[in-house]
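Sharing a structure here in structure tokens format.
Here the complex is missing a single protein chain, while all its other protein chains stay put.
A, B and C label the chains in the order they appear, each numbered from 1.
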């Protein structure tokens, strides 16, 4: 079924928005493959976003863990994470569709930044919805978005976090969908968003494939990626789904512990449910009320897993894993010391998994960690952890 | 004369250090061209640093100014500025020389960060000298360097700024030059540093040349770069020095105004003199005492101009220009709004020059701005300027 | 009472219909019971009975807050259905449309949910995040059980989808009068009137217009434009929300608004039928 991955996916939205989803789907199918779009988009990816990103052989880190580890350097994308791959694609699409304005939501600010960057390039106005708690926690990114010209809309409802901001953006979209594009930031939301985002992020895996073949003459044994919605992971995985010998690991935010209410591990603690327009793995109470997630990593702090990731984990193609907050901070330090790189807290989940589950890999293995972003945005949190604890 | 550019350059250091300079020069001449070094270095440049960096046609910015502007995206180098090009090269050289440790100094922290990153990759210990005032002003970068494993040495003498930190690093080097490499961060200091740094940064201009020929089929009419020591500017210019039709603009920190003591415009306010081992254009009082420079841009806050830049300006091959602090902040905003990019304050000097001297360029001109770094490190200063002023 | 009967009766009286939307359990079950009874006694012909959901994406700020308060107070879907039973036991005759977001239904299991709803005395079910594309299973099940699945149309609904929706519609059509969420500011746009006309031209089942209606005149205008009735929700919640520690004190004001709305429904119908007022 269109927009479905097994039971997951669909279009659970208000009737008001259906026209916009249908229009988007049609536009994507028509515009995306066009030479005009591809020309402009590839140009932007190359010269603005900085693609292809390197596939870096992390020699010192490899020595430490005992097998070959490559880092797919999405931290090198302009803005510091994979988010711009998708934001540029959708902004350009929105421009070609004749939209005048972009709206979206953001937690850590990474996707919000990517959106206003892409919006400026495409001369579209940008409005970013952000939970009041996240606004407080990410004050610097908020001002950065303002400096870039974005309008920030504080979201007071609920817990004032990402989940609430997504809801509020959907509401805003209902009021302006004729002129405004909702630039969804991950492989979540109603069809066709998960497919569009995964398509734009798919460049990651296509590059990995080409680069590892060039460097090693063979495919990797494993790819490890962090995620919540799943966009960087799917982006990295998609080119390898059919390759049975490539193990895929999806690492979600374990938070403080699985026992407490302090987690974002939806594959461990959730079950299928409908949130923000799509059926997916989601954390909820016994009655179907969505539960807030909790992790120190803002970008993983979402209670749902996108439909495609939900499906691929369900059928066992992807292994659903998690890392705990303290493991994540330690992984940041290890990466800093071995390779001089400070990863985003999200990314550090994938690194931590590799560090703490070495027994799952053999000495001859080639492992690719999708290094989804740099840690600049998390410096305060990281420094507080190490120097004030 | 070796190590001289006209009257500029030389090796004005304590006898203790001469052996180290000679050793370095010989090692550079022998090791740099070697296949082994080039193999490892190019690999690191490509996959760690992220080279080649894009040459981005800034469409919206071009429309604004009325001629074609390309940005050479050194902000996309890992760490956020051109500094790593040189740090990686020297660290690798030091490793091949059998050195065990790197020392250097830093003002904004960019070069310090690049050094500890390169040090970690090459498994060399790193010690960073930093003026106490700069430590205060750049607290975040200091902690970042610590997280990466660098030892930070506070420099209390003088005004506690970059100039004093350089002096102190030279002193430390006198005590440990047999085992330790001083990783000079710009095209300053005694021979062979200016040549080594310019060589490692020369990759910028070589890439510009190739890229602009590919995109435009001809060389640019002008290249504009900011600078103090001159490393990013020389890096961008060197491939074009012989091309008489390519105008070269070097933009230094005008500070608050040229009249007051609030400037770092050494080409306007200085004269030839010897500082930190080399004869160069330098700000000094009537007696030859070095004057402290002043600008809001930490990376341009040095009273000297490297010997090669000094020479090329003297003979008129490069035009020496400056931008004032307030022009610089405005340029940050213009770049943010037109292209979604927040430049480093240093870089914004070059942008400001183009914005404020449009009459020097014709509608048919192709202008390359060497976009030396991203503004993340300056966000606090920038935000304070716009949102608290 | 069956929906058909209700609409026949209302029409027979020369009135437009008035559906009042309430989120149950806000701020406590007792109040909701009283509120629903008050509305029913003061001109609400149908009760849209909402089961609170944590993330009500089609609802504006007022109903979001209502959901939040109700959930905080401990209301559950089961308690909601109990609430309907209780209302029936206390003598409520008014038809009840059970409204909630799809995850609540999915979580209980579709069959289970519908059976319980039917047992409790519900006439229809409305799921605001279930467009026709996703509605097939529920359409079949409701038909089997003799329940109505109330479908929505909006100003953005294409002609093609409108036909598809109307072909499946049952009970009445919920016509979303504006682009936005519940509780938005009322805008009487030509598009709304055009949409009402379009829908009326294609179907015989009643058309109820909702979103943003808070005054007698709104009801009057919309029904005069061809609608069979209106839905009012946030406007009621807004009244007691300002006095949330003792909402009971506001019941009389709510009753007054309900009567006003009903009056608008009557006047609108008169205009539509060209009867002099």
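Following the convention adopted for this analysis, a contact is a pair of C-beta atoms (placed from the backbone, for glycine too) under 8 Å apart; a residue touches a chain by one contact, two chains touch by 3 or more.
Everything quoted here is computed from the prediction, not taken from an experiment.
Put simply, the missing chain touches B once the whole complex is considered.
Among B:18, B:139 or B:315, only B:18 touches the chain left out of the display. The chain that is not drawn here is touched, among residues B:77, B:275 or B:298, by B:275.
Across the entire complex, the residue among B:31, B:97 or B:174 in touch with the chain not shown is B:174.
In the full complex, subunit B makes contact with the omitted chain through residues 10-20, 22, 157-158, 163-164, 167, 170-171, 174-178, 272-277, 279, 284, 287-290.
Heads up, the rule we're going with is that only the chains that are shown with their structure count from here on.
In whole angstrom, the spacing between the mean C-alpha positions of subunit A and subunit C is 38. The distance from the centre of subunit B to the centre of subunit C, each centre being the mean of the chain's C-alpha atoms, comes to 67 Å.
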